[in-house]
Structure formats: C-alpha cells, structure tokens
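Only one protein chain is missing; all other protein chains are in place.
We just call them A, B and C in the order they show up, numbering each chain from 1.
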Amino acid sequence: MSDTHIIHLWGALRPLVGGALFLTVKATTIRGLFRTLVELHPGMEAHIKRGVAVSIGGKIYRDQWDTPLPECAEIYLLPRVPGG
Amino acid sequence: MRYEMPTTAKAAAGLLAKEKGRAFVLAGGTDLLVKMKAGVVEPDLIVDIKAIKGMKDIKKSAGGFVIGAAVPCVALSENAALTKAWPGVVEAANLIGSKQVQGRCTMSGNLCNASPAADSVPALIAAGAKVSIISAKGSRKVAVEDVTTGVGRTSLKKGEFVTAIELPAKKPKSGDAYLRFIPRTEMDIAVVSCAVNVSLDAKGMITKARVVLGAVAITALLVKDAASAIVGTKLDDAAKAKLAAACSAACKPIDDKRGTVEFRTEVAGVLARRAAEIAYARAGGKQ
Amino acid sequence: MSLDSMNPALVEKHFKVIGTRVARPDGVDKVTGRARYGADAAMPGQLVGLVLRSPHAHAQIVKIDISKAVKLAGVKAVITSADFPDHTQGDRGMMDILENCMARGKALYDGHAVAAVAAIDAATARKALKLINVTYKILPHVTDVDEALQIHAPVLHPHIYTEGLSEKPTAASNWNKHGEYGHGDVDAGFKEADMVISRSYKTEQTHQGYIEPHSALASVSPDGSAEMFVCTQGHFVYRNQCATLLGLDANKLRVTASEIGGGFGGKTHVWAEPLALALSRKANRPVKLTMSREEVFRCTGPTSSTSIDVKIGAKKDGTITAAWAELRYQGGCFPSNWAELGAMTAFACYDLKNVKTVSKDAVVNRPKTAAYRAPSAPMAAFAVENTIDEVAKAIGMDPIDFRIKNAAKQGTKSSYGPVYGPIGIGPTLEAAKNHPHMKAPLGKNMGRGMACGFWFNFGGQTCVDVNVTPDGNVTIAQGTIDVGGSRASIAMAVAEELGVTYNQVRSIIADTSSLGHNDMTDGSRGTFSTSKAAIFAARNAITVLRDRAAKIWEIPASEVEWRDGAAHAKGVNHGNRTPLSLKEIAAQAGQTGGPIAGHAETVADNAGVSFATHIADVETDPETGRSLIKRYTVIQDAGKAMHPSYVEGQYQGGAAQGIGWALNEEYVYGKDGRLQNAAFLDYRIPVCSDLPFIDTQILEIPNPNHPYGVRGVGETSIVPPLAAVSIAVTNATGVRQTHIPMSPPRVLKSLKTKKK
Partner (left out) sequence: MGVHVRSTVNGDAVEFTCPEDEVLLDVLRNRLGLTGAKEGCGTGDCGACSVILDGRLVCSCLVLGAEMDGKVVETIEGMADGAKLHPLQQHFIDGAALQCGVCTPGFLMAADALLRKNPDPTEEEIRFGLAGNLCRCTGYDKIVRAVQAAAKEMRG
C-alpha cells in the first residue's frame, strides 16, 4: 500500500513551491499532509492557518483533518470557501 | 422644538410669523419627518394644521374643487366626483410613495416640499390649479406653477402657508393624464414625468392643451411649445412626434443617481406622447 | 455502527415527518409581534450608542478631539481606536476586522467608523457626535475595480503586495491576490474551434438588503464578564471574534442570538458589536447600538463589483473546445479572495477539455465586503452564461441543447480541479427543457432567457443537544441560527428519528454558554449540518432510551430495539412484553439513571455541490429601457426536501434577490467617493408588484453525504438569475446586455448601439 500522493495545488499556492502544479507527498491523513507540506514548504503555513480545503476524490473537506487519504485518490488543495 | 396644533388658520399663521427660529408646517409629514430623521432640518417649531377646520375637507362647487391642505392623497381617490373630473391629478397624487405614505401625504405638502420630482405638481399645473395662501395679514391665491421657485424653495413668505388647493370645474370634452417613469413598479421617485390636459371641440380637434414636465429641471416645466404642437390636431402621429420633440427640447435635466440627462431628455418625449394619448382618449369620453 | 457512516438505505426510507409542511415553532411569535429581534430587547439602565463615521472616501485621521463630547451632560463614554489595543497577536485577518470596526489612522471609505459615544438617550448621543472634532487630511481615492488595478491608482495599504504571483512584486498595490484555475491547453483549444466569442462584462456592487438593521445590546461588568444580545448569523463566531478583539475570555462573554431579520451573508462579520462592548466596558452600563438603514448601506459588508472578460470557443457540432476568463473583483478596503472564488465557480457547470480562469482581487475605497448568498458566483455566471448563450446562437444550436451537450457529469474534471462525483446539473437542464415554461408563447417586446448556476455548499462545525423532558416530550438545543425556519426542520428530523410526532419536539437556539461552538448559518449549511448533528444526537438518545427500557424490564439492552417511538423487547424470551413508550420511559428516568439526553458533535464536511437552472421571461419597453419580469421558474436539486415549503421559499427568495440585482440594485458612488444612494428609496430592491409568482421545481436527488439525503439549498438560487434575466433582455431587445444591473438608462443606451 502506498501512502505517497500527488497533491494538486491551486494557482495561488504554486509560487510558494517554485511554480509546480502539484507535489508528491507522503501522508496518510489530511493532518499528516499539512504537516509534511509545512515541513517542505514553510510558506504554506500561513495559507493553512487561514484555511485550506482538501478535495479527496471530489469530496471537499474543510475541517476534518483526520480524514484518511485513500490510495490512488485524486487530491486537490482548494481555498476555504466562505458562504452567505 | 415646540409642537403646536392650532385650531384656526389665523392662529397658525400667527405662530409661524412670530417664530424666530425655523418653523415648519406639518400636514402629512412624510417629507418633513424624513428630513428630521436625516438631520437635514432641525425645526424649532412645528405647526400641525390638521386640527384647523376645513383642512381635511374636499369641497365641490360649481367653480370646481377646494382640497384642504391636510387632505391625505388617499382621500382624493375615495372622492368619486373628483376622480371623475381630474383622473390625472388623482392618479398623480396616488403615485406618491406607498399606500402607507398615501394615507398621510398631501398635495399641498408635495407642492411646498418643492422637489423637482414631485408627482402631483405637474398634474396640478396642467389642470390649471391654484393655491390659497394665508398669513396673519390676509390671504391670496396664486397659480400652482408660481409656488415652486427652485429645489426646496417656494415663493411663500415667512408666516404664510397653503390652506387649500383649488381645481377648476372640469370642462366638457376635456381630459387629463399623468405618467411618470420609475425603474420599479412602485416606491420610486419620478425620474421624469409628464402631465397633459386637453380640451376638444365637437369634432375631436384639440382646442386647448397644457403640457407639464417633472424632474427635468429645478421646477416643473409648463411647456407651451408642446401644447402648441398638438393644438389644432386630432393627436395624429405627426402631432405626437412634434409634441415629443418639443418636450425633449424643453428639458434641462441633470445626471444623478436616478437617471442621466440623455435618458431623461428622451423619455420625457415618450411619456408626453403616451400621456397625451390617455388625456385625449379621456377627453373624448373614454376612460 | 459508526455515527459517521451513512446508511444509503435511509435515503430510500419512507419518512413520516420529513417532507411534510408543518408549522414552524416561531410562527405564532412572528405573526403576533412577540418575536424579539436585535433591537427589541432592553436591559436595565441601558445607554444609547451611536457611531461617528468618516464623510471621506480616503483620509488620514490627523487628530480626534473628544474633549467637548466627553463633557456633555448625559454622555457616559466616548471611544476611538485608542480604546482598542491590538489583541490580535499578528492575525492579519482579525486586524482587518478590528480596523474595519474602528478606523486606525486612516479612514478607508465613506462611512468608516472613527469614534463612538454612549449617552443616556439618542438626542444626547447625537449632540455628542457633533461635538467630536476630527481633523482629516483628505487623500486621493479609488472606488472602481479596474481603476484600482491601474498602476497610478492611489494605493490604500502600503503592506499589500500581490499574493500568488511567481515573482514578488517590487511595489505595494491594490491588487492583493492573483489566482489561476483550469486544465488542458486553452490556446490549442481555441485553434480547434469553429467559432470563438469574446466579451467583457461589468457588474455593480449590491447589498444583501436584509430588512433588519444590525443591532447589539452589550453589557460588560467590571469583573470582565459580559453578555450580548445581537442579531447575527453566528453568535458563536461573534463571541469568538469579539472576545479576541476586546481581550475578553470567550467563556465570560455570553452571546444570545436574537431572532434575525435576514442576513444572506451580511451578518457573518462583526461591525458594530465590538463597539457596543467597548462602550459598555468604558461606561460600565449596558449599551444598545442599532444601525440606521443609512449605516447599513454605508458601513456593513456589501458584495463585490466586478469586471470580467470571457472567451469561449466551440465546434459547429456544439462541443466547447476551450473556455477562458479573467475575473476582477473588488473586496472593499481590505484584502479578500472573491475573484478567486468567482474563478473557481465560473465554468463549474461544464465539462471542458481546456479551461483557464485568472482572478485578480483588488482593494478599493469602499466598505469591506462580505459574503452575499453564494458569494462571487452570480457575477461569474452572468458573464459565462451570456457568452455560452452567444456561442450557442452563433453556431446555430439551441442554447439549452448546447448546455446539455457540454454539461458536467459524474467523472467530469471540474474547472476548479477535482473530478465530480454524482452531480445534478444534467437533471436540472433536462427538467428545464421539458418544463412547460420553455414552450409557452412570448408576447410583444418579450424575451426568454435560461441559465445555469453552481455553488459549493459546505458543512462545518455543529453540535446539538436532545433532551427528553420528564413528561415524555423532547427539547432540542441547536447552535446554528435559524433564519428561514430551520428550527422546524431540525425538530422534524429528531421526531422522525425518535418515532414521535413533530408536536412532541421543540427546538431552540441555545446561547454561547449553553452549547459547544457552532459555525455560522452560512454556506447553505444550516439545515444540512444541523439536521445531521440532530439525527446523531437523537440516535444517541435512543441508545440511552433502550438502556433505560432494558433496566425497567431487567433484560440486556441488546435485546431492546427502538421503533415507532417506543422500546420493543425482541427475542423469544421477551417478545410478549408491551412496548414502553417514550413517555413511560421518561416517567421513570429518575429511577433508571437520571435525565435522558443525546448529544452529538459533527464536522459535516463533504456537503456536496449544488446546481440550478432558471428560466426567465422579461418584457422590455424599447422606448424607456424598463424591464419587467413576466414569468420565472427555478429548478434545483434539494436532495431530500425536509420541509418543501421552506425549500421553495429559499428558491424564490434567491431568485428575487438575483432579479433585483439584474435589473435595478446597485451602489452609486459620486466622484467624491461617497455613496449616493444609502436608502431603500434609491437602492431599489424588488417590491411585491415587481414580481410574478416564482414557479419552483424541486428535484430530489438524494445527497449520499447526509443520513436523509438532504442537501443545502440556501445559496445556489441567487447564481443563475443575473444571467437568465440578462439573456432574456438580450432576446427581448436584440442587444447583448453586458452590464448589471440593466437599469433603464443603461438598457436604453445599449439600444442606441443597435440603431447605429
């Protein structure tokens, strides 16, 4: 079983990682993903603090950081959307 | 601030004359109270005229109608004879604000508030209405078009106030109409408006006309050229086109949050044409 | 079974309470005038608070002299930014909120608060405001989004450097954020196209226009404890924000939510509430601070004005080969990411091989914007749907067939990145195509438009208490604000779960000291997430009820099951026992372990996205440019409609707001940077006679992420109307409408271009 995931970034995050469209990250949960991202790219911390949502297989998670990252799932980071 | 509710016009005039500060007449209050709320006016004295005898009456005589200064606009539409004689005036008065506002507001107040966009004023001018003005020194009558002199300004002198509006008796084969343009269907101030009053001869030829525009200048405009454009016609298309052109030419509007110069100028002509059609139909006996 | 695991069978189950049209618990109070809204409460000894606001769009505050105001008899407190030391600990977002509540050094918009007073009555407070002498140095201002992005525009904040660019800019600017979304190769896609259409669009700023102005009644005691009665979409969020801004402990600030007279996103941020608390703390008396309508327009959070360019290419067979858009949104005087949201939603309805959106967020000298019902999406949909309509016509295809052909579906890679699961855009389009409205004849000067809309929806943090009363009824304490009837829906869910009648269950909004944190009622989450938590809480209560029945019967709890509002003993040994009703178990609660309750906390993530299709018939007077809505239909997926009347109400309300925005609502700023129309007279929301009946069609495609299949419905209905109405006016007049609102002067002017 692989805990290595391709993490797609939205446009505003790409400059923080040298312009890459995606990163390859080892993690098993959203929390682990964020921890690893901050370790690799400290510039991400401010964004994560402000709120980053994670789309896992098309399902959008905003808060539940212990959500597991299933093998081969398509993972996107997205801005945390406000509502009216 | 003092609040007075005199029971005679003389007493009211006396209070207004004596006050050294800013004195205001209260009838419906739908403009005055809004200005007070906004802090635009801070009266020292308010003279409520609603307890004065006759101020809330509509009197019909051979000479026409005398409408007390405190008659709420909604009461006009409840008077069948008035509505039959001057449908344009009554419609105009009942376009002011909401049902709630119509339950309070008055044509006299609409006139004395001196807004260029006042709905009832063009209709009253087109109808040839006069106002009765009283002061401690006596009373006088002036044509409605001579009351407003500018935005928020009237020809009334200190100590004077309007006690009634007088509409002439309806002439046979005559009819009036008022149309205004607003973006919504209700609750707006006229962006541009037009009142038309016409009299016809037996053949349906227009013999007399008065055409008045609102919200296109600092006061309502009595447009003589527009009247000339349709007098002597049966309101054919050519006459209507001339009427519209004369109205647009008479406009001296401004650009503001409610409309542009271009828009007001063009729509003034459109409304004039449409109002003339209604007035003409009414004069011909159609409602 | 884990509470989080969903049982798909439940979605198919036959409901007894869910789906009925019960009367709301707050109904009688609201029709008799008893219901207490923000301004309806009073505390002993309360003072009146009023705020002094900047008359300038952009100005340095050189000096504020409050000495005369302080000396006025009856004045109990005067505050300025000096009364708000920075407790934000480097949190820039909180600092922006604080600075918006009370200007610090600079006034950034017409209406920005610069000082506030508390006095024994309104007249004294008004006098005191006049005695405060503020010395301003007027600065150049900018209120238009495109002008703000110009290189020579006056810069609002020296600390804003565009975020999201690959190279850090060398100078501060008003362009606070750059964003990009999409996939594929749009340049290649446009080369493949038989037809490419490019258009630029503008939308003006609008306000949520709730009828109840903001009001807060605050009381701070010398011991640091405080309470506040306030109208808000999220009293816990207000509690947290106010505590942070004033340096209070959250546990000591008890916030009670009043009934709320509308919010639509406008009551999601604090504005005057911290001022009321600060005034109360300084005066040592309760202070009531109620905004005037003028203040609501000038000083709360309207939505962005925008400027959007769209380019779409398609083949003659109707396949879209590429779609591109640049979206520029202003967020008022503080940084935001509204354009970025617009960029995410712009093409979300479509299955596109090549798509790219670019967002530019800007600050301007206008009030700090707030969310407005599906924030940012209506403007993007307006621009995109009009271009879609134009492309369809250019290739000779029916616009609805063109949309159906290109609609996103399960497995489509969305324009904002992820691949969709099961979604509802296709069914709403098919329903629209088959709706009688689409086939009805049109009269003179009339046009028909249809358009699609998308919104994300979200869930958030929620907790609910379910308590069984000794007489066998049920109370619910929920922490999400009820704006449109959610107390009824939540009680319905609990009644359904417990197997009792709706009338046996009553829900109230608990204050912030009586329940754990709850997120706001926003993002279409109120009914979705609260009902989810309520169902789990009811299930927990059922576990307790089974346990109590087992004790009464002296059998193992595993041999008790709950159905139809009663405990049933199961198995051969216990089968002949008479079931124990909720009432009978409740009566013995004291002897079986004490009060009976269920509690649940949830994070309702994965709310599921939402789609709608609207159809509008409009009559436009070619001589005056005035447009009237003659017929309107909303088609939207609700998942399971818990209370169909309230779902219809959300559809109709959102459509009406969108119609107002499309036709007449706009902020008008003068050259001086001051708002010209801060009143309902000239900020023209639709009145009753402006609208027809608004037909609704609820599609019930169960949401797999909710135990009953419920989906949030509050926001999506405002997304399509700008587009649907503008396409209808375009069809009525023959001139593409590219500027919202389509006020009569704007439309009449556009008709001139046709004549030429």
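As a working rule, a contact is a pair of C-beta atoms (placed from the backbone, for glycine too) under 8 Å apart; a residue touches a chain by one contact, two chains touch by 3 or more.
Bear in mind the structure is a predicted one, so any value in this text is a computation, not a measurement.
Peer 1: Taking the complete complex into account, which shown chains does the hidden chain touch?
Peer 2: Looking at the complete complex, the unshown chain comes into contact with B, C.
Peer 1: Touching the absent chain in the whole complex: find that residue among B:Val34, B:Val231 or B:Ala281.
Peer 2: Missing-chain contact among the listed residues: B:Val34.
Peer 1: Among C:Leu442, C:Leu691 or C:Leu751, which one touches the chain that has been omitted from the display?
Peer 2: C:Leu691
Peer 1: Specify the residue from the set C:Val31, C:Ala73, C:Ile151 or C:Ala171 that touches the hidden chain.
Peer 2: C:Val31
Peer 1: Given the full complex, what residues of subunit C touch the hidden partner chain?
Peer 2: So the residues of subunit C touching the unseen chain are 21, 23-24, 26-28, 30-37, 39-40, 123, 208-213, 259-264, 290, 292-293, 483-485, 643, 645-646, 648-649, 652-653, 655-657, 679-681, 685-689, 691, 693-694.
Peer 1: If the missing chain were put back, which residues of subunit B would it touch?
Peer 2: Against the missing chain, subunit B presents residues 1-3, 5, 26, 28-30, 33-34, 36-38, 43, 46, 48, 50, 72, 74, 97-101, 103-104, 185-187.
To be clear about the criterion, only the chains that are shown with their structure count from here on.
Peer 1: For which pair of chains is the number of C-beta contacts greatest?
Peer 2: Greatest number of C-beta pairs in contact occurs for A-C.
Peer 1: Quick one: subunit A and subunit B, Cα centre-to-centre, how many Å?
Peer 2: Roughly 67 Å, centre to centre.
Peer 1: I'd like the Å distance between the centres of subunit B and subunit C, where a centre is the mean of that chain's Cα atoms.
Peer 2: Comparing mean C-alpha positions, subunit C is 44 Å from subunit B.
Peer 1: Which integer distance in Å separates the CA centroid of subunit A from that of subunit C?
Peer 2: Spacing between the chain centres: roughly 26 Å.
Peer 1: Find every residue in subunit B that makes contact with two or more other chains and list them.
Peer 2: none
Peer 1: Name, in rising order, each residue of subunit C that touches subunit A in their complex.
Peer 2: So the residues of subunit C touching subunit A come out as 93, 163-167, 177-181, 208, 264-266, 268, 337, 340-341, 344, 358-359, 370-375, 414, 416-421, 456-461, 522-525, 603, 605-607, 609, 705, 714-715.
Peer 1: Report the residues of subunit B in contact with subunit C in the complex, numbered from low to high.
Peer 2: The touching residues are 38-39, 181, 183-189, 191, 256-260, 262-263, 266-267, 270.
Peer 1: Residue numbers of subunit C touching subunit B in their complex, please.
Peer 2: Subunit C residues touching subunit B: 126, 294, 623-626, 628, 663-664, 668, 676-677, 680-682, 684, 686-687, 689-690, 743-745, 748-749.
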